[in-house]
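Quick one: the structure is below, questions incoming.
Of the protein chains in this complex, all but one are displayed in their positions.
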Amino acid sequence: MDAVAALPALELPARRAAVRPVTTEPVWVRRALIALALAFFGLFLLLPLAAVFVEALRKGWAVYLAALVEPDALAALKLTLLAAAIAVPLNLVFGVAAAWAIAKFSFRGKALLLTLIDLPFSVSPVVAGLGLVLLFGSSGWFGAWLAAHEVKILFAVPGIVLATVFVTFPFVARELVPLMQAQGREEEEAAVVLGASGWRTFWHVTLPNVKWGLLYGVILTNARAMGEFGAVSVVSGHIRGQTTTLPLHVEILYNEYQFSAAFAVASLLALLALVTLVVKHAIERRGDFAALRRGSRT
Amino acid sequence: MAAHTGVLPGFRLTLGYTLLYLSLIVLLPVAAVFGKTLELGWGEFVDVVSNPRVLAAYRLSFGAALAAAAIDAVFGLLLAWVLVRYSFPGKRLVDALIDLPFALPTAVAGIALTALYAPNGWLGGWLAALGVKVAFTPLGILVALVFIGIPFVVRTVQPVLEEFEPEFEEAAASLGASRWQVFRHVILPHVLPATVTGFALAFARAVGEYGSVIFIAGNIPFVSEIVPLLIIGQLEQYDEAGATAIATVMLVISFTLLLVINALQAWAARRGGKEQ
Partner (left out) sequence: MSIEVRHICKRFGAFTALADVSLAFPDGELVALLGPSGCGKTTLLRVIAGLEQPDSGQVLFDGEDASDTHVRERRVGFVFQHYALFRHMSVFDNVAFGLRMKPRRERPSEAEIRRRVMALLELVQLDWIADRFPSQLSGGQRQRIALARALAVEPKVLLLDEPFGALDAKVRKELRRWLRRLHDELHVTSIFVTHDQEEALEVADRVVLMHRGRVEQVGSPEEVYHHPATPFVYDFLGSVNRFEGRMEATGLRVGESLLPHEAPLPAGEEVVAFARPFELDIVPAESGQGVPARVARILAFGASARVELDGEGEPARRFEVELPRERCAALALSPGQPVRLVPARLRVFAGRAEP
């Protein structure tokens, strides 16, 4: 009965290992391709990352730490955190609202709406900043009104926040729309039929289903919010200690030839990037999330 | 917008909020750029954008972005292939770090690449000995744009390769195709739409890229001055009209690219469709 145990002695020598399977390449091709890919990876991804940390510590830990606790750096850190703390929740709420409307209902113009949501991805950040200048600058659409009421947006914190919100606008929505579309609306309809209110349905049925996608979108939004350079650069006015974010602070230090300090601050941002990648990777490795994403792609 | 609302609530609220927020945050600034351009008048507009320095910047921005996206397409496909098909030590690390350009602030990437490729840098010195100058030349811009664009290609091609059934390759092999023929005639056509989409995404990103480029570019007018930098330069001279005219051309191209990318993605979805 047990076929496995009853294997007869084999009279033929096992010599098959040399013959490779049909769907792979000769070993030398495989090795060459891996080597080429790793060379590219090392040159373009690993080396720049390593350079940040090596340059940051070039003059030792004392200089490194001094650059981080310097008042202007701390002010920049505070502003960066503030901008992210405003931009992330705003775009999170938007992303959820947009995904609900787009994924759970059908209406005309949906494709156009999706394209417009993607717009900030393909507009140069500098052009986005320019748009804000044209709105809120002294000769802008709202410039006169703002001046009359003594509201300062440009070259101040509100401008930086607006620029950050603009460039991070699509991330959460982009992640949630396909996920929620893939899930359909049967589960929500079942909840409503069972007597749940709209809010409870969302909270107990929709949200648990998309929580990893939500977190994924938030992680990406946050990384971009803290790292944005071009758009923020246009609207910031570069007032040290007041309207500089960490990336702008890096630029200032670099242009003043304080390379070690510039790289020290940059290493902080690089660490943020690494943490982002680790969290992102951890979410991607979750089976349910991976399966959902795969389902949503088709 | 006639909606089939069904039994689920919240359609008006969420769609209304979506449209309002979209208009305030995205459409208004973009509209401001177009509005300002309309104030300009055609003659003035043409004057600005046909200035030789501006034309040189356009050529550089688009040329370098195109070249970088092409390099990314080739190496992105290679990286995706290696990550999907082969196993090697450190594979998971490589897979996770592919997204570094998405996560690393562009200014950080910019100064890091400059440190590497400057004449006194890690690689720059070595390359200088070979007579190749990278930093502060268009080549430096290319390097930065290749860095920025690589995840776009890898991350669009990778899932397509993962889902490709070995059956197709076995079928081709049983019909007498060599390994190269299988790749050329069966695998490549299958991943081509995704590769082209990744190329377009990388290109769109590269055209507007600012932070990672300005440090390594050297920003010499007519030689290594990219369009976004030119826009900032005009703004710093309080020439909003000039900046806007230059930006409008970029915006129009961005819109076109966006439509092209959408069409490409639809094409890729149709080609890769699982209609079996």
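To keep things simple, chains are lettered A and B as they appear, and every chain counts its residues starting from 1.
The criterion applied here is as follows: a contact is a pair of C-beta atoms (placed from the backbone, for glycine too) under 8 Å apart; a residue touches a chain by one contact, two chains touch by 3 or more.
All values derive from a computational prediction rather than experimental measurement.
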Kindly state which of the options B:Pro52, B:Pro89, B:Gly131 or B:Gly176 is in contact with the chain not pictured. B:Gly176
Considering the whole complex, not just the chains shown, which residues of subunit B touch the missing one? 165, 167-168, 170-178, 181, 185-186, 189-190, 271-273, 275-276
Identify the residues of subunit A touching the omitted chain, counting contacts across the whole complex. 1, 3-4, 6-8, 10-14, 16, 19, 21-22
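Keep in mind that, in the parts below, only the chains that are shown with their structure count from here on.
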Here the gap between subunit A and subunit B, centre to centre from mean Cα coordinates and rounded to Å, is 15
Contact set on subunit A toward subunit B in their complex: 22-26, 30, 33-34, 36-38, 40-41, 44-49, 51-52, 55, 94, 97-98, 100-102, 104-109, 111, 113, 115-128, 130-135, 137, 139-141, 162, 165-166, 169, 185, 188-189, 192-193, 197-198, 201-202, 220, 223, 226-230, 233-234, 246-248, 250-251, 254, 259, 262-263, 266, 269-270, 272-274, 276-278, 280-281, 294, 297-298
Inside the complex, what are the residues of subunit B that reach subunit A? 1-11, 13-15, 17-19, 21-22, 25-33, 35-36, 75, 78-79, 81-83, 85-86, 88, 94-109, 111-113, 115-116, 122-123, 143, 146-147, 150, 159, 163, 166, 169-170, 173, 179, 204-205, 207-211, 215, 227-229, 231-232, 235, 240, 243-244, 247, 250-251, 254-255, 257-259, 261-262, 269, 272-274
